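Shown here: the complex without one of its protein chains, the others still in place.
Order as written gives the chain letters A and B; numbering starts at 1 within each chain.
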Amino acid sequence: MSLLEVKGIKAYYGQIEALHGISFALAEGEITAVLGANGAGKTTTLRAICGMVRTTGQVMLEGENVVGMSTEKIVARHKIAHVPEGRGTFTRVTTEENLRLGAFTRRDKEIEQDYERVYHYFPRLKERRSQQAGTLSGGEQQMLAIGRALMLRPRIMLLDEPSFGLAPIITEELFRILAQINREERVSMLVVEQNANLAINISTTAYLLETGEVAMSGPAKDIMNDEQVRKSYLGY
Amino acid sequence: MDLFIEQTVSGIASGAIYACLALAVVMIYQAIDHFNFAQGEMAMFSTYIAWWMIDPTAGLGLPFIVAFFACIAVSFIGGAAIERIVFAPIANAPVLSHIIVFIALFSIFNSLAGFLFDFTPKQFMTPFTHDPLIEGIVSYHRAGMVLVTLVMLALIYVFFRYTPVGLAMRAAAAAPDSARLVGINVGMMLSLGWGLAAAVGAVAGMLIAPITFLTPDMMLGTLLYGFAGAVVGGLTSPFGAVVGGFLVGIVENLMGTFVVGSQLKLTVALVLIIVVLLVKPAGLFGRVVVKRV
Partner (left out) sequence: MTTTSMPGPMPAFLNENPKDRVRLLGVRLPLLERVLLWIMVVALCAAPLFADGYTVYEFGKVLMYALAVLGLNLLTGFNGQFSLGHSAFFAVGAYSTAIMMEMLGMPYWTTIVPAAAICFLSGFLFGLPALRLEGLFLALATFALAIATPQLLKFEGFDIGDGEHILSIAAITGGVQGKGLDTPYPPEWLNSIWLAATGDDLSVDRWKYMFTLIVVAIMFWGAWNLVHSRTGRALIAIRDNPLSAKTMGINTAIFKSAAFGVSAMYTGVAGSLFAIMDEYLAPESFTFAEAIKFLVGGVVGGIASLFGALFGGWFVLEIPNLADLMASSLADFINNPQGLTGLIYGLFLIFTVYVMPMGAAGLVQILVRKVADKG
């Protein structure tokens, strides 16, 4: 049983149908990339999984269809952490308070320890732990957003364009850390990216979306080597 | 000079009430971007409930302290319930609809108080006395008003800063979508916020009733000062709201005594609100929220 399986989902913004029946699966322990141009429906897909947009079809998390469930319930029940586009950090509270919020649904006593785990991956955050999150740089806020997601002790992490607006040197470091988290914490990841190179490099499987439908899918290496894809999305 | 000091101190005492109302207004504004025009009427109604609990003939004859806390609890639950029942269903409706519903609540609470408890002014007791603490300047009750307000504000501050729920409420108000993504039930946070605001309002009502006597129109002008305090302090800052409330109390008293006479105090509040919103909409401590046209 896949951790996450999406079957024929359609998503709607008001009357507009943004996804026209998408199906894919996320294999446990892997990183899967979702690629496509602007407006292809990548963000909408992540939102549909988390119940943030009106959806029909099936979103199976651990065998349970969560379509129609409220976002907070999905998050709590299935330990699925969504790092939204634009980071979604709480800018007016401190870095550590952001992490604390990530652990909101947890009732165990190891929350304090987990701060250290996050700081292990992102040492820069530790320096800034008492600073207001809004004062952090773009790259640091992205790290904080991922760190906050980690605090949930998630089984699945959804990441929406983590490279957005960041310099290449930072995004390389970021994706290296993502791969590390995937290995060490056994967190399965679904990474949505316009920057296909970055995503494919750490992914096992990739899906290509075009105007709300899956245009291509397969092992990441194959997608990367496909000539059409290379021309349209990878630029060579 | 004596008069000046006396009026300033007196202004701080009334400012305590305005600070409470200003805080309640800002708490709800932070959560839902709307003004609760019915805040004063809700506070007044809470005070009537407290009166009923205390009064031995018409009501339960409970001791003041029991009624005080019971009233706070009831108001908290009532405020949360109103949010769930009346406002949650229209959460996505346009501003106009919300304003209409707030005015509806205003009318309902105002009438309900008179309907259930009649319109004659009632005496409301104070646990402090009306005897002077400092001769000619401030009575025990007025000093008590300031004390209770400060204690309550301190409790609320601690709640928001140092408890997980308080943190969650702040997060839900600031960024509801992100809050959901960490598992926070934003709707429930809203209800809690409303409940707290109603509780704060209830305290304000119970503090001012001994002075103004309990009538259904008791909070009309007071709410306006509360709004003025919130605007002056900055609508995005609870701390600012409190400071604003005290400032308005002082200014109102001083202007009333030395400049315009007691009969134009409400006009002063009106002018203050308009001028601040036009000239410095962020108030003293708030941030300007840019509304995209």
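The definition used in the following text is that a residue touches a chain if its C-beta (ideal position, glycine included) is under 8 Å from a C-beta of that chain, and two chains touch if they have at least 3 such contacts.
Bear in mind that the values here come from a model prediction, so they are computed numbers and not experimental data.
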| item | value |
| --- | --- |
| For the chain not depicted, the shown chains it touches | B |
| Touch with the omitted chain, as defined above, among B:86, B:133, B:211 or B:282 | B:86 |
| Residue of B:37, B:51 or B:194 touching the missing chain in the full complex | B:37 |
| Given B:22, B:44, B:74 or B:113, the one touching the chain that is not displayed | B:113 |
| Residues of subunit B (touch criterion as defined above) contacting the omitted chain | 33-35, 37, 86, 89-90, 92-97, 99-101, 103-108, 110-119, 220-221, 223-224, 227-228, 231, 260-261, 263-267, 269-270, 273-274, 277-278, 281, 291, 293 |
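In this section, only the chains that are shown with their structure count from here on.
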| item | value |
| --- | --- |
| Centre-of-Cα separation between subunit B and subunit A, whole angstrom | 42 |
| Interfacial residue positions of subunit A with respect to subunit B in the complex | 50, 52, 70-72, 75-76, 81-82, 84, 88-93, 97, 100-102, 104-105, 148, 152 |
| List of subunit B residues in touch with subunit A within their complex | 164, 167-168, 170-171, 174-175, 177-186 |
